[in-house]
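Missing here: one protein chain of the complex. Every other protein chain is in place.
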Amino acid sequence: MTVKSEKLMALSSAIETFVTDGCHLSIGGFTVNRNPMGAVYEIIRQGRKKIHLYAHSNGQGVDELVGAGCVEKIEIAYAGNGRFAPTCIRFKRAVQNRSILVEDYSNYQMTLRFQAGAMGIPFLPTRSSLGTDIINKWGFSKKIRQEDPRIPDEKLIVGENPFKGWTDTKALVFVPAINPDVTIIHVQQADEHGTARIQGLTMADVEQAKAAKHLIVTCEELVSSDEMKSKPDTNQIPHFCVDAVVHLPWGAYPTACYNNYDYDPIFFNDYKIFASDDTLYQNYLDKFIHGTKNHQEFLDLIGGKRLQNIKADPRTGYAINLDRK
Amino acid sequence: MTVKSEKLMALSSAIETFVTDGCHLSIGGFTVNRNPMGAVYEIIRQGRKKIHLYAHSNGQGVDELVGAGCVEKIEIAYAGNGRFAPTCIRFKRAVQNRSILVEDYSNYQMTLRFQAGAMGIPFLPTRSSLGTDIINKWGFSKKIRQEDPRIPDEKLIVGENPFKGWTDTKALVFVPAINPDVTIIHVQQADEHGTARIQGLTMADVEQAKAAKHLIVTCEELVSSDEMKSKPDTNQIPHFCVDAVVHLPWGAYPTACYNNYDYDPIFFNDYKIFASDDTLYQNYLDKFIHGTKNHQEFLDLIGGKRLQNIKADPRTGYAINLDRK
Amino acid sequence: MADYTLRELMTIAAAREIPDGAITFCGTGISMVAAMAAKHIHAPNSTIFFETGAIDSLLEELPLAVADPRVMYYTAVNGALTDAFAYMQNRKTGKQVVGIMGAAQIDCFGNLNSTVIGDYHEPKVRFSGSGGACDVASFVDHSLIFMQHEKRKFVNKVDYLTSPGWLDGAGGRERAGLTGKGPSKVITNMAIMGFDETSKRMVLDYYYPGITPEKILENMEFAVDISKAKELQPPTNNEIRILREKCDPQGLIL
Partner (left out) sequence: MADYTLRELMTIAAAREIPDGAITFCGTGISMVAAMAAKHIHAPNSTIFFETGAIDSLLEELPLAVADPRVMYYTAVNGALTDAFAYMQNRKTGKQVVGIMGAAQIDCFGNLNSTVIGDYHEPKVRFSGSGGACDVASFVDHSLIFMQHEKRKFVNKVDYLTSPGWLDGAGGRERAGLTGKGPSKVITNMAIMGFDETSKRMVLDYYYPGITPEKILENMEFAVDISKAKELQPPTNNEIRILREKCDPQGLIL
């Protein structure tokens, strides 16, 4: 009853097949953690343009896609990278240059929007942002919204509570569903059919995964279905949600992958310098991304010593006493 | 930093403190599985009356509370017990006698109602039940609804999609939140502060727990906080949601508790006979519930051999080759 | 030709309707056995899942309820009710779902009653209620219904409309705002009924060996088109063997 899975792909094929110019893309992870960075770099290598990006707080992944010029529009809650970048540097520049269009939401709103997409409904209600400019100020004009059927005609709608006064609520903000053309997440373990296991916090990855029309899962470790099915309480995504499975060790690097490796502070500190200057940033892209054929070559350029340095301690799941200054 | 928890209670105290006559109660589990049966029997022993019960598909727990005369009104999706009772027998009788009032929802609707309660919002939207009598026919009159502020003034509301046509949806059913006065769930493991771990399917227990004003957790095994915090990916309910923790081995018996014990087919087959006759049922209550002081005495009456028979096999989590005819 | 019981025939008839690659939603009893039979016979890539949140259960032993611990062993994911129903309402995964249901009453458009006989407030007979049946019937494009073929069950008007079929026929679901489709087939102890593509009224597709279309009509309150009905191919030896050896070896359901 086990059939060799056609979902198992090389990263380059998965990106080529599902991530097209102008596609609506969502990536998993959160700031310094479990961004699908290998996939992000491959998108940059393949030169994708005009991507419409959905993100709650995907610091590093967002900044690199924006920095490399892949992104045209972005719906986002938070573009920072913890202590390493209070505001993501290339993102900041792109918005100030007006080379990308941005529309702002709160983190919970973006999460609810993915959740609504996963649930197959048009919206979810919340009280978050009542009385704020997140409701009043739209990043995308009515015209832009109407031209792309994948964007709802209105940003957020304030409505009455249909159950008058129930739970002491008068007004609500209705946040519209997102159904990305493609979502990419990086997980600790998956089998060849796509069943996936995330360790540590799942962020909004599960909702993003289930909301998508196509789902690419890159995984640290490709394991047997027997191994996955032996511990089903720890799995989150069933095979039938998944379109492509890519075995990609260190696939979240330079962001962290809990129980596997930490984020690389050296990378982030270097990146801060590169990102702050256009020429240095172009050199960075030329050397590290365009100058490498694939994620393995990129990792080789970083060097085994740096990787060794951030390997996770088995007790805590991160690299203890790592120099993070 | 560890303070002896005041939440740790005897079952009788927890029920006495939180489950009052006329309270709105929700119990966890699903048909033959992980119903908080020890707590149900204690509610019966303490003679609680006029309970307003919320359930999606809690077969055995519902039928015993109804059978013992504790319940006045019930909002429910499914009152059956798998192959052992296509319709729960005492429930069927009580509805046909009109000794309880019942209001019908679908299973997803009840789940969404608990989820809305947990999310702190008045309703959630779905397409389920459009065009059906689940919308048209109310179990509780307008008058009953208005007299109890804990019941919304309307059962379900059909509304327009505020994002016209978004996700190809025109109409939606808005299902109102439930915030029970008290929820009781039975879990495999908890610590004295209330952090809880469910193994196998969580059903709607997590949503029911978080929706409640007060939460009682009965647990098969009381473990240290250290044990709980060492495997946090497998925990679902944090201590701050919990009001009472009760250590109650076999607390789901005669329903199953995954990885611990199976359901008891002998009990269910006997129950079917008792429940089908008013006198036999009264005898059952007198002997098994009122005739025992607590859950341990009840279990003693069942006998160790019966319990031994349904102990879970460690590989599968249930009792293999159990005679279930 | 295999020696078989009527219940086995019904199970096989339902199993044949489940395509390879389907995500099969099933309840307790015969529908679970039909889903298992499909997976063992012709749909190895189908996935059995339960409203309780268990996905792709091994079912080494037959569960007697959808919350039976036997559905939790060796699954792809052990989730929750929130997840399970969301897969059905989800626009990508919902299209792959085949739902299997039963009911106490059915009308000519496949609308189901599993709630009460008689008045809702003064019922003559109370049943279990919807469970997840209304949900799956509301959401998915492909559903199968098991029924006993009796006049009191195939009625002009259901006493309570629990689970939506094609509602009032052509365009009915769209008017109500439902996006999925009404039932595909009704599998009874006498026949397989389908629905007319245009009018969405029930029609007789297949009658079982030894049963006449006339006998079937006698057991329904409403008339159906029998003009295109054919006799059903009985189960093969292989189908019956798999059913008995792999799906319900303990004879708990069949």
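Should a chain be cited, it is by its letter among A, B and C, assigned in written order, with residues numbered from 1 in that chain.
By our rule, contacts are C-beta pairs under 8 Å (C-beta built on N, C-alpha and C of every residue); 3 or more make two chains touch, one makes a residue touch a chain.
Quick caveat: nothing in here was measured; it's all calculated off a predicted structure.
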Q: Would you list the chains present here that the left-out chain is in contact with?
A: A, B
Q | Residue in contact with the excluded chain [from A:142, A:170 or A:311] | A | A:170
Q. Any idea which of B:179, B:199, B:218 or B:316 touches the chain not displayed?
A. B:179
Q: Can you work out which residue in A:31, A:189 or A:235 touches the chain that's missing from view?
A: A:31
Q.
Considering the complete complex, identify which of A:39, A:77, A:185 or A:302 is in touch with the unshown chain.
A. A:77
(Q) In the complete complex, the non-displayed chain touches which residues of subunit A? (A) 29-34, 56-57, 59, 76-84, 86-88, 91-92, 95-96, 98, 102, 104-109, 111-112, 115, 126-134, 136-137, 139, 158, 167-172, 200-204, 206-207, 256, 258, 262-263, 312, 316-318, 320-321, 324-325
Q: Mind listing the subunit B residues that contact the chain we can't see here?
A: 1, 3, 118-121, 179, 195, 210, 212-213, 225, 228-230, 232-233, 235-241
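Quick note on the criterion: only the chains that are shown with their structure count from here on.
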Q | Chain nearest the overall C-alpha centroid of the shown protein atoms | A | B
Q: Averaging only over C-alpha atoms, locate the centres of subunit A and subunit C and give their separation in whole Å.
A: 40
(Q) Averaging over Cα atoms per chain, report the distance between subunit B and subunit C in Å. (A) 28
Q: State, to the nearest whole Å, the distance from the C-alpha centre of subunit A to the C-alpha centre of subunit B.
A: 38
Q: Could you list which residues of subunit A touch at least two other chains?
A: 119-121, 179, 233
Q. If you look at subunit C, which of its residues touch at least two other chains?
A. 72, 74, 78-79, 89, 91, 139
